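Here the complex is missing one protein chain, while the rest keep their positions.
We call the chains A and B, going by the order they appear; numbering starts again at 1 in every chain.
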Amino acid sequence: MTDTPVMQPRGSLREWLRAPTASSPRQARAQAVWRGWQRLITNRAAFAGLIVLLILVTLAVVGPWLTPYSVMGQDLSVRLQPPSAQHLLGTDDLGRDILTRILYGARITLMMAALVAVIAGPIGLAVGATAGYLGGWFDIVAMRLVDVFLSFPSLILALAFVAALGPGIENAVIAISLSAWPPIARLARAEALTVRKSDYIAAARLQGASPMRLIMKHVMPICLPSVVVRVTLNMAGIILTAAGLGFLGLGAQPPSPEWGAMLASGRQFMLTSWWLAATPGAAIMLVSLSFNLLGDGLRDVLDPRND
Amino acid sequence: MTTPSLEIVSLSVAFGHGRASVQAVDKASFRVARGEAFGIIGESGSGKSTILRAITGLHDGYDGDVLINGNPAPRPRNRDFFKTVQMVFQDPYSSLHPRRMIRATLMEPLEIYRLDRREARIAQVLLDVGLAPEFAYRYPHQLSGGQRQRVAVARALLLEPEILLLDEPTSALDVSVQAGVLNVLNALRRARGLSYVMVSHDLRVVAHMCSRIAVMTQGRIVEELTVEDLRAQRATQPYTRTLIAASRAAVTAD
Partner (left out) sequence: MTDPLLEVRNLRVAYPSAHGYSDALRGISFTLGREKLGIVGESGSGKSTAGRAIMRLLPPKARVTADALRLSGFDLLGASERQMRDIRGGRIAMILQDPRYALNPLKTVGAQIMESYRIHIKGSRAEARDRMLAMLEDVRIRDPQRVTGLYPHELSGGMGQRVMIAMMLIPSPKLVIADEPTSALDVTVRGQILDVLNERVEAQGAGLILISHDLPLVSDFCDRVLVMYGGQIMEELAAHDLSQASHPYTIALNASLPPLDHAVDELIVPEYDPTWLTEATE
């Protein structure tokens, strides 16, 4: 009475990926990735977000070779030029080409956002999943801590940390991470709570799995999709907070081309030379928006049940 | 007399406090010899699943003794214990991790116990429960209820336990799929000399599988019958009598 799935003859790579059932671990993993990819590209908004982000990352990497100007090089003779063929996005008050600065700034901004995500995401996930699964005093302590953090707006909190640590990009990253993990922990804990009593967790315990293994291999995968989605959606907030810190002079310091700092220094010329503030502003908005679109779509992609 | 494979002595489990408290299991005792299949039937909510969960240590706050081959089970349960005793859960829809491939689920005990020949063991155990090896590469939502339950049985068998606790292994299944799963279980018991404790609300299933049967109401084991008693309707308790009568009526209705 062996149930045998119907096998398809092996053919091209495409067929191999589309076969209704896998026959090796490699094929199974490849299929899972491929199906996720299919789900992503059928979701137009998410795909658009991904494409924009990829373009931005590429630009950030190769940007310096695309422009004839240098980031820091000042030329007061071309001060405050409006956008023109020579300076596509105009120049700033010290005669630096804004497009060049935006391209260099993309490196800083994307790097900061990525660092924060890499620090705050795992911390939030680990704390939340552990608290939700273990319960008891760990849960109480962790969640009170989260409450304390959550009772301040994140920019204020980041400000307080930077004030304590001193201004600078590294400190801004640490400060933003410290203010970004608590909501993630909250979310992960909520997900963990719904599964801690489930039969499949009990079944894994009966296989001799240690609490550590249960949290890492069974509880966290359940929390992961919503955490990833949340982090992606938070990217916008992270970039804005970074920009805010830069704007207040507590993040990246001028003359660094960080977008928030550019926005801040462009502010005084807002009425006469709008492009100084508008271009970094638009760049911040574009990145935030693409992260938002991508985050929305990721929820579908990450769930194998959505096939 | 040889020592029984599994013996529980005066096992009691209570939940809750004060007015909301309930004695889910009340001084239950039974023994299961090696290679024997022991059945538990009883009303819904009478504590059948709770007994099994107490034996495995999932409910740790029990009173009384659980003896495995004559020795008290360690509290909390350790890995050696789980190598001897395994359980299959009541509900195949909730006992497999929804986001892990079947292969990952089956690989888990092998990794924890650092066993060798992992691929071969998985292929073998899937074969034992009548599933083709390709099923290892699916997710639970891609399996039917009967296939999931067979995966759950396969997982329990991987550690080659001596005692298998089966909580309603077929109640969520189609009768035809049920027949397949029961045949697999019976063949395995005979081939490997496993001991079963099998909970079910279906008298026919218990009668087909088990040689002795305990009847529970409200946390207590009220009587213990052999399968011959059951077939000949020699029950003394009113609950058992009505259950037998109702099951017979259902049979003759069709």
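Operating definition for what follows: a residue touches a chain if its C-beta (ideal position, glycine included) is under 8 Å from a C-beta of that chain, and two chains touch if they have at least 3 such contacts.
Bear in mind the structure is a predicted one, so any value in this text is a computation, not a measurement.
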Which chains here would be touched by the one that got left out?
A, B
Per the definition of touch given earlier, which of B:14, B:33, B:67 or B:172 contacts the omitted chain?
B:172
Any idea which of B:26, B:111 or B:202 touches the chain not displayed?
B:202
Among B:41, B:126, B:198 or B:214, single out the residue that touches the unshown chain.
B:41
Extract the touching residues of subunit B with respect to the undisplayed chain.
15-16, 19-20, 22, 41, 43-45, 48-50, 90-91, 93-94, 138, 142-146, 168, 171-180, 182-183, 186, 201-205, 207-208, 218, 227, 231, 239, 242-243, 246-248, 250-251, 253-254
Would you write out the residues of subunit A that touch the absent chain, in ascending order?
1, 3-6, 18, 20-21, 31, 35, 38, 193-194, 197-198, 306-307
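Keep in mind that, in the parts below, only the chains that are shown with their structure count from here on.
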Taking the mean of the C-alpha atoms as each chain's centre, how many Å separate subunit A from subunit B?
46
Of all residues in subunit A, those that touch subunit B in their complex:
1-5, 7, 21-25, 27-28, 31-32, 198-200, 202-209, 213, 217-218, 221-222, 303-305, 307
Where on subunit B does subunit A make contact in their complex?
53, 56, 58, 79, 82-83, 86-87, 89-91, 94-101, 103, 108-109, 112-113, 127, 130-135, 137-139, 141-142, 147, 152, 155, 159, 180, 183-184
